[in-house]
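A single protein chain has been omitted; all remaining protein chains appear in their positions.
Up next is chain A:
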Amino acid sequence: MARSQRVRTTASVLANLLLPIAVLVFAAGFFPYKPVLPGLATFEEQDGGHESVGGRAAPVFDKVIFMVVDALRSDFVYGHESGMEFTQSLIRSGAAIPFTAHATPPTVTMPRVKALTTGSVPSFLDLILNFAESDTSSSLAAQDTWLAQIRAQGGSVVFYGDDTWLKLFPPNASTGTSFFAREDGTSSFFVSDFTEVDNNVTRHVAPELAAPDWNAMVMHYLGLDHIGHKTGPQGPNMLPKQKEMDGIVRVIYEAMENEEHHRDTLLVLCGDHGMNAGGNHGGSGPGETEPALVFASPKMKGKEKRKYECPTVPKEGTEFHYYTKVEQSDLVPTLAGLMGFPISRNSLGVFIPEMKGLLGEGVEGHLGRNARQILRIVERAFGEEGFRRRVEGFKGENLATGEMCEGKSEGEARLACLWAYAETVLERRSSGSKKESALMAFLLEAQETLSGTASSYNIPLMVGGMGLTALIVALSLLSFPTFWPPSTAGLSLTITSLLYGIMMFASSYVEEEQQFWYWLTPAWILLLTVQTASQTPSPKTKYILAVSATAILAVHRFCVRWNQTGQKHAGEPDIVHAFFPEAHVLMWVLILGAYACNGYFLVQRAFAGLLAPEIGVLIAVVLEVPAIVFKLNFTQADAPELVQGLAEQIRELSKPFDLVLQARVVFAGLATVTIVVVTLAVLSARESKRLGMKEAGMLPSLAERLHVLLTLFLMTQSRAPNVPLFLGLEVQREALRRTLSVHAGKERRVTAVALTTLLLSHVYFFCTGGSNSISSIDLSNAYNGVADYNIVAVGVLLFASNWTGPIWWCSAASGLLTAKPSIPPPQPKQNGRSWIDDERSKLHSETLQAMMGPEKSREAQSQTANGVGVWSLYISCMTAFISAGLLAVMAACTALRTHLFIWTVFSPKYLYAMAWAVGWHLLFNIGFGSLMGWVAGVA
């Protein structure tokens, strides 16, 4: 079944060219881009010619203070253990109305801010854009928000807090005028910062409360979220922070009571999302989706008959459901009603009925506007004419009550029926309450239908994406030279791919994917060792193999416990979170060891035969020291509990230089040395070739040299507690090299390398803290050396800091695979060659011999493998696994698209599958590997 080299190469190239297309086609169908209604809403379109019915009431409030406290879960305000006593007293006195506002997943800040301002339900696409923040399509500048409505009415808005808002509301591109009249953004860069981020906001409160010129003041406090991420909801700083927030509410409320220009001011206190028991958010767990929402004003006293008890307990059977549950988007029509401006066009919100008391007579008119505004979205979703026809049809049926619509099938039919009924009721001279209930019935049904996601998949595109991926799987199989007889590694790779594919359909295994890799890897290592052992008769080699396997497995065992990941056991003690804070000195010793080891390899491997050892050591020190200093200072800022006053003098000395500069020094050093090494290596290889020297094959290949430099880069991109893992990586690589050097058979060896790389890449992805959940993406190292936002730089750094281990193994594999240039036969000694040439040749060979031990030359001679064939087989293995895995994820997402967990488990998994396929496989495995091959070819 052998195929020609040409067919195989074509198939392989075609498969990898199609891969990004397939990924994008499926994504386009799976994450539909919802077109938004452009332009600002006006009263005219929403009154719909019914101005006489109800009419427009005078605005109840003319100013709003919108206070967002990041991750303000409902129990932080309403619970018995809350520190917000003043706010609770407001609720008791009737001056504040409390709600639990449901935040739809993904519960991360940017989509939540979008929901709170536009009233729409952000698509999953916004989550990707959350990380690609510069993307203009995610900007709300052109969209209809309640902020834009206030500005359209001639009002002005001021903003203080999380700079996500400044990215969402950028200055006008053509005129350059800022969206906000005054602004001060804080970046949530270091999660360890509990106070500075909030003081940056609080210092503006008093001056702004004194200034009468604004109509809306938005504040976004980040400290509480940071405390949650760092220490969880039960952390020691949580209660003081709640008290601090309560104090700000008090300051604002007292100003509203005492200042004349705040007579008609409304305070909205809300969380953008909640947090889970571990203090993280992003998913759809209880707590994550249940932030608090409080409306407060002295004017409310007495207007509401209903009394609220506070502090109180959540609804029975729930943990965080206090009072009435509303949608976050409901804020938009409610605010529009209270402040008297049109409801934003894309809002799916419904006016909160409990606020009716404040609107008085205007309720009916406002509900009508709310209904007509949502009607436009309904008409766009189902087609305007078709929907109209259905409504007319139902009108003919002469509906007596709205309940008659319950029998209609969900979706368009029921909505049309409800709207027909509402129109009939409005046209008749019915009582106010009947009209209101008819409108509410339509609004709630429309909200539920339109928020649902099941209807918005583009199935043909999804199937197309799957078809393309299936084609890629077939092509990648075609690119294998032969399948028969099957090798152990080949069979293992097949079984791994199949098991992985099956696993993708079980939500608990997607959440706990690390278990699969942790479980499979030791078995494969053992099998590889046993298989290799059976090929050698020498007992001594067998002992070496046994020691190697034990070393690999021992390192693996530590890695597994390094960072606890997954969902089920999240937050359980592990080495990084439970052991290192207590043994930070040991951690720093290990980190220094890792840097020292890297420095040793720089001299021994990267500079071997290129630079004199003395100069090599000097350069290594110049490279490593800034890297260590940066790591120290960065950790002090990011996780001070891991530094605890260590090396104070070094930190004092480097204080004048900010972290951006320090990171740039490291990167600049790395870039310079890389260029020097590449140049010298190419020159040296040419020189060796020209002189016809044996030692050419003894030197480390260029891939091996650059691997050392890449390691230093990846160490810079790792969180400090993960740096010691690089020691383990080196141990495993060395042990693997020894095992594989015994391994017989070229092709089997390549498949074995591919499978080992695959397994260890995944193991390291998970043991450095990665998971299939969005909340585990580590942003802290994504801005190293980046002062202003640069999407390419941040993207590369973000990928490198989250896929550290996988990238390292890619490069290690290309080092394990790259065949050394075969040694040209020694040329007959030419007579009459000048003594200078002789001397030079002698010097060169002496340098080389001094660098490399005798074992290298033996190894070099045994290396006669055909480099191209090895490389293409390796790529075939990788492509086969990646495409098969991708196909399984796509199939799971399609088959389970109505599953409860689709947005929390399967969609994030698809995003990760995209990153593995495009980022890891295409860019690093193929891109970086081919580059290494090409450079080696030049040399």
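We take it that a contact is a pair of C-beta atoms (placed from the backbone, for glycine too) under 8 Å apart; a residue touches a chain by one contact, two chains touch by 3 or more; residues count from 1.
Here is the rule we use: contacts and distances are computed from a predicted model.
Enquirer: Would you kindly match the missing chain to its UniProt protein name, picking from "Beta-Casp domain-containing protein", "Glycosylphosphatidylinositol anchor biosynthesis protein 11", "Ras-related protein Rab" or "Cenp-O kinetochore centromere component-domain-containing protein"?
Expert: Options "Beta-Casp domain-containing protein", "Glycosylphosphatidylinositol anchor biosynthesis protein 11", "Ras-related protein Rab" or "Cenp-O kinetochore centromere component-domain-containing protein" narrow down to "Glycosylphosphatidylinositol anchor biosynthesis protein 11" for the missing chain.
Enquirer: Write down which of A:Lys230, A:Lys299, A:Lys434 or A:Arg561 is the residue touching the left-out chain.
Expert: Only one of A:Lys230, A:Lys299, A:Lys434 or A:Arg561 touches the chain omitted from view, namely A:Arg561.
Enquirer: Which candidate, A:Lys230, A:Lys542 or A:Arg605, sits in contact with the chain we can't see?
Expert: Considering all chains, including the one not shown, the answer is A:Lys542.
Enquirer: Looking at A:Ala141, A:Leu239 or A:Leu527, which makes contact with the chain not pictured?
Expert: A:Leu527
Enquirer: Hey, which of A:Asn215, A:Ser487 or A:Ser718 is the one touching the hidden chain?
Expert: Missing-chain contact among the listed residues: A:Ser487.
Enquirer: Tell me which stretches of chain A touch the chain missing from the display.
Expert: Counting only chain A, the missing chain is touched by 485-488, 491, 506-509, 511-512, 515, 518-519, 522-523, 527, 530-531, 533-534, 539, 542, 550, 553-554, 556-557, 560-561, 566, 568, 745, 748.
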